[in-house]
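Here the complex is missing one protein chain, while the rest keep their positions.
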Amino acid sequence: MTEQVEIAVVGAGPGGLCAALAAAQAGAQVALIDNNRHPGGQYYRQTAREFRGAPSSHQREGAALLQQAIAAGVRIIAETNVWGAFDDKVLALNDGAATTYLQARAIILATGAYDRPVAFPGWTLPGVMTAGAVQTLIKEQRILAGKRFLLAGTGPLQLVLAAELARAGAQVVAVLEGSRVFPRVLQHAGALWNQWERLSEGLSSWLTLARHRIPYRVGWGIVAAEGAAQVEQATIARLDGNWRPIRGSEEKIACDTIALGYGFVPFNTLSRLLGARQEWRPELGGEVPARDAQMQTSAPGVYAVGDCAGIGGAALARVEGQIAGSAAAAQVGHGTADAIPARASALARERRFQRMYAALFTPGVGLYELSQDDTILCRCEEITQAEVRHALALGADTTNEVKLITRGGMGDCQGRMCAHLIAHFIARETGRSVAQVGMLPPRPPIFPIPITALGVTR
Amino acid sequence: MNDRRRISAEAVVIGGGIVGCASAYYLARRGVQVALLEKATIGGEASGRNGGGVRQQCRDRRERPFAIASVKLWEGLQAELGFDIEYVQGGNIRMAANDARMESLRREGAEELEDGLQVELWDRDELRRRAPYLGDVFIGAKYCATDGTANPILTTKAFGWAAQRLGATILTRTEAVSIGVEGARVASVTGRDQDGEIVVEAPWVINAAGPWSAALSRAIGVEIPVEPARSVIAITQRCAPLFREFISSHDLGVYARQAREGQVHVGGTNVPPHTFDQRAPADVLEHLARGAAQMIPALRGANFLRSWAGTLEMTPDKVPILGYVDRVKGYILATGFSGHGFCLGPIAGKLVSELVVDGAPSLSLHEVRFSRFG
Partner (left out) sequence: MSRIKDSPEFQRGAPVTIIVDGAPLPAFVGETIAGALLASGRRAWQHTRHGQPRGMFCGIGVCFDCLVTVNGASKVRACLTPVAEGMIVQTQETTP
């Protein structure tokens, strides 16, 4: 059975919430679908609703935005996966028990991003996890994933996480920043104008680090994780300008948890499935849909906002969401897109910041050269770099061809973990660009769904 | 980049599916200088996207001898191609959910025995005993022990690699755009790749382009009656070993096999829609889910992980077209496999090589001749 709605928004993070709110305020009928227990996405990640305590300022902001959206008439469909997208803007929804279909006149995708996987020897050991995993556990459940943390990655979010860990009583043995950020930050200082909130958050995290005497090592990165059944120590090294480890600079550092925070990969599967033309934009995190000024993709009536259309953070997602929300509402006959010029300066400000952020914190190619031939690239199917190399010897030269020959990318995660890793390896070995090597085509269901739930419609 | 490149060969194959790759392989094995043009990648279309069934039973009588002969080739393929193609003769079970279906299976079984294919008829008890994983909707089945399954992508690619090792020239991402005819004989095929045009001159042209074979042939006045058709497969996440047979039910409209890695592949037996569109529609996925859960109750706890679609080429009578074209010398059609090309690919390739080298095939092509469509 197919329900009709004027505008369907997928993902209830900052971008999706703002899009839904703007569209509803313009008078459109809006459904907001989210697959988490608590709407808010990663940025507004709420503490479990069964817990009682003082929420953080981000959490309060997210909760307020959600309440505003509900008050404006947005229908929230929580704990529901969008597993497919079909002709005539039909989204397939699944809540674990049954499938429903939602047909929209406009779709706004705000599906966010996930932490960038990085393959190095030992990266599949228990105790190596993404920074997002560590942070989600803290925010949502007030649980520490380990005792002695090594943070390896790039960008100010690492400082925020280190500060949270320290405040929660964990030991942070070091924070490794891959980018040689300080000599370059001054070149981009202009983009920090009007970013007081961000600067003060960064500064406060920085002070927490200093107070806890946590080493912050700029121009350093992870090289390997070692341990028998779990992480016991890490090998780290100083990096050159391309993020390649400098031979001879290696050090061992004892830890039980390695949190990888090397930026994010846009979750663009739905826009691809809806036929939106994609571009390879490393500075935006990878493959993203091309968009017009109203955030509309090349697929008419399909909009994309926030990190799923290019990593840019919560503030940019909010502005893009507002623009797409009004534009989509106007498209289905509610209000005019007049609100958009009013957002122009906010958009320009956030885009400036996005460009600065990308210039400072986009990982160099060395990050993709840490894997060795016996390193697993595809975690699900346990496909090693050597197996990928063998497929190249047989004539494969795209990520999809390697998948067909090796099974790398055929596993439960649908290639979301390995596609970038395999693509970069192929590009390096064949001398082609990552854009030519390509990503994997979406194959619905985009998340596994119970056969019984697919056979049952509500 | 505008200057046309020219190469010459003794035979040129259009299409890098299993029929084209097997043709190139057997031709190369007979010492023929062969070139193959593929518009994208080897096994990238229906040959790499099918259910992986290698089946002799339940075929049109005209097609049966080809299936039987093909399985003889399949039995030696793994060793011959030097690649693990996951071929297993795990048997094929065609189930019946009602008396009328059982009766037609019985009639078909008698005919198959007459044609030299060993099959067994199972009643309800025998079916329970031999295939306890099947749902209780079935009242019986027909079984062929020598049927089996293989990995479609790897088999097709293995044919391509083996052909290459024997000296075949495989041009991928090279779309055949026209067939050149001089007098009453084929003379060349022109392909287009990223650098421009390439002309392959050869006195033999094998059209094994499946759904794309018709458009190419029309330009030289040979109308091939094939229509594209979409076929969808959905697969589960890995499951514990459940079954080794290829199983199907036309009453439920689904078939399934369990791959060596544990995933269960589920496809549909219903008449597919005529389209080049390769997106899997939701109602088809739902049909496969319902059918799978009924056919194999243990799958009720499993998840579908992924689906894909491929484009088949259907002839009016669902029987392939294989052989010479009377009006155009040197032009061989190996197309119209109507969804049966994976099993038949090896024998089709071998027969193509015989048409080129010997002038006479080892199996009569009368029933699959192009001229049957008048």
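Chains: A and B, in written order; residue numbering restarts at 1 for each.
Simple rule for what comes next: a contact is a pair of C-beta atoms (placed from the backbone, for glycine too) under 8 Å apart; a residue touches a chain by one contact, two chains touch by 3 or more.
Nothing here was measured: the structure is a model prediction, and the numbers come from that model.
The residue from A:Gln4, A:Gln67 or A:Gln141 that touches the chain not shown here is A:Gln141. Of A:Gln25, A:Gln42 or A:Gln233, it is A:Gln42 that touches the chain left out of the display. Contact with the chain that does not appear here is found for just one residue of A:Gln230, A:Ser345 or A:Gln372, A:Gln230. Mapped onto chain B, contacts with the missing chain fall at residues 237-241, 261-262, 301-303. Although one chain is not drawn, its touching partners on chain A can still be listed: residues 35-37, 42, 47-54, 114-115, 117, 124-130, 132-134, 136-138, 140-147, 168-169, 229-230, 256, 379-380, 382, 411-413, 416-417, 447-448, 450.
By our rule, only the chains that are shown with their structure count from here on.
Our note on geometry: chain A versus chain B, Cα centroid distance of 41 Å, whole angstroms.
Across the complex, chain B meets chain A through its residues 41, 43, 48, 153-154, 157, 161, 172, 236-237, 261, 279-282, 285-286, 289-290, 292-293, 299-308.
On chain A, the positions that touch chain B within their shared complex are 84, 86-87, 90, 92, 99, 101, 394-395, 398, 401, 404-405, 407, 410, 412, 414, 443-445, 448-452, 454-455, 457.
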